[in-house]
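Working notes for the structure below.
Every protein chain of the complex appears in place save one, which is left out.
Now for subunit A:
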Amino acid sequence: MSDYILEMNNISKEFTGVKALADVNFKVARGEIHCLIGENGAGKSTLMKVLSGVYPHGSYKGDIVFEGQVQTFGRIADSVKAGIAIIYQELALFPDLTVYENIFAGNEVRRGAVVNWNQTIVQAKQMLDKVKLDVNPETLIKDLGVGKQQLVEIAKALSKNVKLLILDEPTAALNENDSENLLALLRELKSQGITCIMISHKLKEVISIADKATVLRDGRTICTLDASKGEISESVIIKNMVGREIEDIYPKRANKSFGSTILEVRDWSAYDSKLGRAVVKNVNLHVKQGEIVGIAGLMGSGRTELALSIFGNPKSYKLQGQLSVNGKPATFRHTSDAIRAGIAYVTEDRKGDGLFLIQDIKSNVTAANLHGVSSKGVINANEEVKVAQSYKDSLYVKAPSIEQIVGNLSGGNQQKVSLGKWLFVGPKLLILDEPTRGIDVGAKFEIYTIMNRLISEGMSIIMISSELGEVLGMSDRVYVMAEGRMKGELSIEEADQEKIMQFATQ
C-alpha cells in the first residue's frame, strides 16, 4: 500500500497560544473511503481546513503531499484546482438560484465573459446523472430537501474534476433513507476511482463504509484502523476517542439531597420551520431541586435547541408535548415568561447572544432584571452600582471596575458576567449551555465552585456540555442526546466515558 493520494506529515497548527493540531500524520490511499473520527474539538475540522487551504501554507507546520507532490495551497482555489473538494455540514449553496446555476457557480461554462446557459444545463444534467439525482436542473435549491441539496453539492464537486472528496458530517442532517442513498453513492464514486474522506460521528456508518478510519484526539493522531484487517469496531473506536485521563479538577459537594421535581418535559418535540425539520424529538427530561443534571452529546445533537425550546422558545419552533414547572403545566410565550417562572438560560454563545459587548459590566449584570434596581420604571443608579459590584466580587470577575466594557474582558470573565446577569434574576433553575467553553482552567474551577455554591443555596442546574470530564465530574445524573433524541439516561454511578460516547454516536 504505497500508493497514497494524500499524505499529511507532522502537521501542527496553533491559534494564539492554543495548540489545535500537534504533529498529526494522516495518510489516505488512492480509491479508499477513509473516515476521520474524534470528539468535538479533536482537530478534525482544523485538519481539513489546513488541507483545503482555508489556513494557507505558512500558517501551519508540516507537509502536505498530494498526488506525489508537496503542495503549498495559499487559498481554497488552489486546492480546488489540484482536485480537492470539501463539502461542509452547512451547505454552501445559493438557495434562490437554480440547481444548474449552483453546480457551476464560480466555474461557469462560458466564452469570454458571456455564460453559455444552454451548455451549462446540458452539463449539469450529466453531473446530476452521476450522483443519481433525478430533478429538473431548473429547480430552485430551496425547493429541494436537505438530502438532495447534498447531492447537488457533490455534483458541484464532480464538475470540477475532483480527485479527493471530503465530506464533513454529511449525514448529520439527513434521515435514514437519504443517509443510505448517500452512502451508496459514495461506494459508487469509489468504484469510479474517487477517493473520499468522511468526517462522521455515527459509528454505524463508519463501520459500514470505511476502508480505513483515523481517530484524532486533542489535536493528535491516535491511530489508524484498517477494515481489511478487521480493526474497525465500535468498541475500539470509542476506546480510542475517549481514552483521555480525566484530571480531578472538579470540586466535590458535601451533602447531596434532592427535593421535588421542579421542571419536567414529556414527549417534547420542536420543529424548526426555517430548517424544515424537527430539532428535538420526543424528549423526556426532569430535574429535581438541588440537582445538577448533565446533558451530554455532540455538537448539533439538539441540546441547545432543547434548552431554547424550554426557555420561552425565542427561535419560534413549533412545539409539542407537555412542560411542567413544580408539577404544574406551563406555557411560555416569551423568554420573559420563562424568567418569571424562575428559569434562566446562560447561552453557549456568550458573544453572539449572551452579552451586550459594547456595554459595561454594570449594564450587563442588570440587563435581565432592571426592575430589581428601579422603582416605577426609574433606575436607581447607585443601587445598580452596588448590585453590579457585589456580583463582580462574588463571582471573582477580574476587571478594574464595573465600568469596564464587557467586550474587552477575557472569555472566563465574560462568562462570569453572563452568569451574574442570570443570578441577579434569582432563578430556581439555571440552564448552563457549555459553561466553560473557551475559558482557562483557573476560571473553569471558579465556575464549578460557583455552581456548587448555587446548588447548596437550593438552586437546580441543567448543564449542557460536550466535555465528558465536566459532565462526569459535576453531574448527579446524565442524559445523552443525539440527533434531537434522548438516547440515554445514566445515574452518575453507572456513567462513564465509553457509555456516554456510545449513546452519543448512535
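Everything below uses one rule, namely that a residue touches a chain if its C-beta (ideal position, glycine included) is under 8 Å from a C-beta of that chain, and two chains touch if they have at least 3 such contacts; residues count from 1.
As a working rule, contacts and distances are computed from a predicted model.
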Chain left out of the displayed complex - its UniProt protein name, from "ABC transmembrane type-1 domain-containing protein", "Xylose transport system permease protein XylH", "5-oxoprolinase/urea amidolyase family protein" or "Cytochrome aa3 subunit 2": "Xylose transport system permease protein XylH"
Chain not shown: contacting residue from A:150, A:289, A:347 or A:413: A:347
Residue of A:29, A:140, A:367 or A:492 touching the missing chain in the full complex: A:367
Listed residues A:182, A:355, A:463 or A:495, member touching the removed chain: A:355
Full-complex contact with the absent chain, from A:40, A:335 or A:506: A:335
Where the missing chain touches subunit A, by residue: 311-312, 314, 334-336, 338-340, 345, 347, 352-359, 363, 366-368, 370-371, 374, 377-379, 381-383, 385-386, 405, 407-408, 421
